[in-house]
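Here is the structure we will look at, set down as structure tokens.
This part shows subunit A:
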Amino acid sequence: MSPSDRYPERPQRVYFFGTCLIDLLYPEAGLAGMQLIRREGVEVLYPRDQTCCGQPAWNSGYRDEARSVAMRQIGCFPQPYPIVVPSGSCAGMMRHQYPRLFQGSPEQETALAFAARIFELTEFLVHVLKIDLQDLGAPVEVALHVSCAARRELQVADEHRVLLQQLEGVTLLEQQRAEECCGFGGTFAVKHPEISAAMVEEKCNAVVATGATRLVSGDCGCLMNINGHAQHRNEALQGQHIASFLWERTNAAER
Partner candidate 1 sequence: MQQSVEFRGRSREALGNEQIRSNFRQAMDGLMSKRKASFPDQDELRRLRLRAAEIRANALLKLPELLERLEQRCHENGIQVHWAESTAEANAIVLGIMQRHDARLLIKGKSMVSEEMELNHYLEAHGIECLESDLGEYILQLAGEPPSHIVAPAIHKSRQQIAQLFRQKFPDIPYSEDVDTLTRSARTILRRKFNQAPVGLSGVNFAVAETGTICLVENEGNGRMCTTVPPVHIAVTGIEKVVEHLADIPPLLSLLPRSATGQHITTYFNMISSPRKPGERDGPQEVHLVLLDNGRSRIYQDQELIQTLRCIRCGACMNHCPVYARIGGHAYGTTIPGPIGSILEPQKAGLDRLGDLPTASTLCGACAEVCPVKIPIPDLLNRLRFERVRSDGDNLTPGQGSQRHGWEPTVWRAWSWLHAHPLVYRLGTRIASRLRWLQPRRLGNWSRVRSTPRVASRTLHELAAKNGFNDE
Partner candidate 2 sequence: MNDARSNILKRLKEAGPGLPETAEQTPVPLARWSPAQRIERFSQRMESVRAEVHIVPDNGWIDLLKELVSEKGIGTLLYSPPTEYGSAIGAAWGTSDGPLRTLTGEIEEWQEQLFSDIDAALTSTHAAIAETGTLVLWPDSAEPRTFSLVPPIHIALLKAERIFDTFADLVAREQWQNGLPTNALLISGPSKSADIEQTLAYGVHGPVELIVLVLTEA
């Protein structure tokens, strides 16, 4: 599917799906995402009944449990507006896994139509809003971590880069094995903590080796993992969601 088929014209209104992780732990990232969209003249609706996409249960094999949660989410977004998600992982779940989750069920058609309305935040900013960012910040060197879902399931790694490259003062530093997973993987980190620890250690080494003190990612799960490990090691590295980073650098009031 070419981008022009995949992406709609700029809408008047969008829904925002904040994700459970952002809701509880990183609300400023969600808020920044909504503010970026609103600044482009698009009304952002945040349905109050949203909770979680259901991915944790889905990836743990608890399909019935995932389905009932997913069904509730679908019900939260009744109008045909696009739904923007500030996470590759959750957007991937809703766009690519919901059709599998509801396959053969009476809700299959509904789920398919719903999935087609899901957009990850960076792709929405780049392809639908065609955003043009004016950098107001001081020069800074950053490293980027693109989540595996954003990179492979949604294929929006380039969109992350495009946005950062719009910022004049930002220099993107490249890391070794950038495309390798950071090792979180949801319940994987619980079931196989040592393997997960070995992965995040090497990921953190690679990021630190770039010399960047800022780490940007489109997924708070990865940030919680990589940044959490960096903090544990007392590294100077500071992780931030790409929405917060973009908002902070382009919003005059924040200066």
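Inclusion criterion for the candidates: all candidates are chains of the complex that A comes from, given by their letters.
Miscellaneous remarks
Here is the rule we go by: contacts are C-beta pairs under 8 Å (C-beta built on N, C-alpha and C of every residue); 3 or more make two chains touch, one makes a residue touch a chain; residues count from 1.
Model, not experiment: these values are computed from the prediction.
Of the numbered options 1 or 2, all belong to the same complex as subunit A, but only candidate 1 touches it.
Of all residues in subunit A, only 16, 18, 20, 22-28, 30-31, 34-35, 38, 44-52, 54, 56-66, 68-69, 71-72, 76, 79, 100, 148-149, 151-153, 177, 179-181, 183-201, 224-225, 228-229, 231-232 touch candidate 1 in the complex they form.
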